[in-house]
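Following: one structure in structure tokens, then a few remarks.
For this view, one protein chain was removed and the others were kept in their places.
Naming follows writing order (A and B), and every chain is counted from residue 1.
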Amino acid sequence: MGITRREFIKTTAALTAASMVGLKLPGELDAQGMPEVDKWVRGTCRFCGVGCRVEMGIKNGKPVAIRGVPNAKTNFGFLCMKGMLFYKFMRHPDRLTKPLYRKKKTEPFKEISWDKALDIAANEFAKAIKKYGPNSVAYYGSGQALTEETYLFQKIFRGGLRTNNVEGNPRLCMASAVGGYITSFGADEPMGAYEDIEKALTFFIIGSNMAEAHPVLFRRIMNRKLNNPDIVKVINADPRVSPTSRIADLHLQFKPGTDLALLNAMAYVIIKENWHNKDFLKNYVTFRVGKEKKEVTFDDYVKHLENYTPEKAAKICGGNITPDKIRLAAKWFATSGRTMSFWTMGLNQRTRGVWANNLVNNLHILTGQLGIPGADSFSLTGQPNACGGVREGGGLCHILPAHRPVVNDKLRHEVERLWGIPEGRIPPKPGYHTIAMFQAINDGKIKAIWIHTTSPAQSLPNADKYRHGLARDDVFVVVTDIFPTKTTELANLILPSAFLFEKTGVYGCSERRSQLTLKAVDPPPEAKPELWIAVEWAKRLSKKLKDPIVYKVVEPFDGKEPGFELPKAVWSEYAGKLTKGRDNDLSGATYEVLMKRPDGVQWPAPTQEIALKGGTYKKFVRGIDPIATRLAKGNEKYVFYGEAHKDHKLWIWLRPYKGAAEEPDAEYPFYLSTGRVIDQWHTSSMTGRIPELLQSAPYAYVEINPRDAMRLGIKPNDIVEIETRRGKVHIPAKIVEGPMEGMVFVYWYDMDEDRMINRVTKDAFDPGSKQPEFKICAARIRKYSGPKPLKPFIVRMKKTRKGWVHIDKFNIKEFQKK
Amino acid sequence: MKSKFIKSVLWSVILIGSFSAIYAQGTVKDEHPELSPEEKMMTCRGCHKEATPEIYNEWYNSRHGIDNVRCFQCHGTFSDFHKTPPISKCAACHAKEVLNLHVPENSPNKTCWSCHPVHSFRVHKGK
Partner (left out) sequence: MPIGGFIVNTKPEDIQEVVKFLKSFPEVEVYSHDEKGNIIVVIETELSDDMDELVDVIKQNERILAVSVAYLYYEDEVEKIEKGEYIPERFRQKKRRN
């Protein structure tokens, strides 16, 4: 052995003494330097859309450690601070463990049994349906729910309760990307995959702070750049200088919303310089414009781009945009041979989100930077399962499982057949989209809503407006969650659910990759997996509505063991029956196959053989994509078989520049934008309960440009009042060369009423995707006071003599009066 | 006679004590210098940018720094502070390397920073 004998003896002495008093020496490791555990269980990280594969270390039935899976193709063993630490809140004392109920929202909650809780839930929904019809009930789900959960809930609502009022928080997150992909490529989700990163030569990162929002994926770009500093180019396009800009060779800073002009100008330069791929355009591309999708010519496109010369665009964009910078960006983009674009909310959370997506897709189509290694137009997904569960599982009001539009009669009836329910059960029109859904609650049209694993009371734009609806006593609100949140404060019934690793299920991440997480520990007593909750609820509903079809939709799952057999059965139906033959074919990716894989399976994976090898790395490429291979004719290299494009072509859209819904003016001269930080996930209801992360990011800040700060006399940590037409909040200032002059940027994770920024953001939305414009609205700021000792705030509950209450300065009684 | 007795006493004590042959990195939690409650609300890097600028810069310009791997992930926070982190913290992301470190043939007393200078963690090949 290499350690000295003395060292060994000293260690033995210490261990002996320690064991006599039952003390563990810290950092105790097994012989190999790993934390001591009984077993490691494989799964997926609970947070962002990268889909890191992790193993949870279990000791004595409790989660005690997490490590990355070194041979997983998403993260290669790496984790960010959230992924590294989330085992710490699984047994947090704030965990919801008992069903809680109150008839009136001003009362405290009483603990009730599951039997009673499910009865009440069934009663209230049945009551609403009988009195007001099926469209008076709704489901608002989440990109953080398991695919099996989203699939089963939407099956119950659509096939059982006969309403398409099925929505989810990806509407706030990814809807524009979905719209962009479907209109540009004919089908949703990226063509390529993460592995294109290691082959790319130019990275175009726009509207994304990957370094904080997708850190483990950013790591791969960082390494690619730092290992090849001279040949790899990174362009960062963002009105804000962020940690992502650190590796950028070129930072394009433009006024929020003007990226449409910038992207069009890049296309103009590409064509002027003859950098476009004429062969690709000839064989695979058409040009479209307007609602009617009118087909136009390449020359029409060129004429359209005359409005966006670099000079004209630079004028529109402001910031640091010069015609030369536009030309340089276009050059690096078009001539690298392999360019990858990445974006998230900067492009999606806009009233022109679909257009912004189209314009990035346009650049790739124009230069043929698709379908080849290292080139892709890659939309980063924010949540771990927005793709797999909601976009693919049928979790938005207008799409059924496996990318079937509700309005398509043939496909809708196909789903009814696959479900074994009578034709006509599923309504032929889409339900309410998210903003419309919560507006319908305000208008008294929706009487009962089930909110699952998300907190719209904090995450909706213009939040107070919709909190009024949820706070109504004639609206029955059920919330399934693991912790108290701003939304449980408005609930009638709170159902404690099992967390990831306390239940089995699939998450599908940004690169079309579905990965399985196995149950590793039991949930805290009385918390239940949502699949079990859904089945039991549906059974009762069926009786109360005297409608056997409501039972039929859950019958294959009734009585199944909830830890593994139940999710397996749901997945078998979804993947094996509903996705079979569709573009997101996952029928080859059975649970057995998923368990054999270190990471997961990328669709299409129509057979087990293909799935065992990992599935399809790149869509539409003959020889790589089994569907393209099957459909290919002659010697075409690609088959763009997306269902939305009957001509099997990629479409370049002629999109103009149009500004945001609410731009700065004399009264409200600042752009207000919002976003995330690496330390806190979304509403911080989970990460805020990890001491290290709360200490690292205890409350929201408003980032202010130093020149604006100087002008307004604002110093670091001063409390700043941010006011919009919808209200005001008070947030400490961070003076940083971050947002451009005339713009402020606020972190949205803070639950404190006075610092909750979504109370003042605007709920304007993209007419195509219905996604709200969180990224741009108009505000005025002023110094409110000097620095104050602030306290971080996380919503908790406490048991009083009268029952369980939330501890929050938000008071529902007073709020109802407003 | 006397020496035999002493010997057996000594050796029995040794035997009783040496049943635990696990190699453990038992380092006690260190104490961070005293801070006021307001100072404690600062992020590690917020303070250390001024307090220990060389270390801060080494970290900031390293791959950890660019990819937002932050101080507390290795060093813990005030209640769990380690000046020199136990290797188990590295194992969260670098499990394969930590496992290889402790293969007996490769001198198991090694730590990551036996070869990779702390905070900058440059790889040997001069990258």
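One rule holds for everything that comes next: contacts are C-beta pairs under 8 Å (C-beta built on N, C-alpha and C of every residue); 3 or more make two chains touch, one makes a residue touch a chain.
The shown structure was predicted, so the numbers you read here are calculated from the model rather than taken from an experiment.
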Sites on subunit A contacted by the missing partner chain, in the whole complex: 6, 9-10, 12-18, 20-21, 23-26
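Note that only the chains that are shown with their structure count from here on.
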Rounded Å distance, subunit A centre to subunit B centre (Cα mean): 36
Parts of subunit B lying in touch with subunit A, wherever the complex brings them together: 16-18, 20-29, 38, 40-41, 43-44, 63, 66-70, 72-73, 76-77, 79, 82, 86-89, 91-96, 98-99, 101-102, 104, 107-109, 127
Touching residues (chain side subunit A, partner subunit B) in the complex: 1-3, 7-9, 11-16, 18-19, 25-35, 65-68, 70, 77-81, 84, 211-212, 215, 218-219, 222-223, 226-227, 243, 246-247, 678, 691-692, 695-696, 698, 789-790
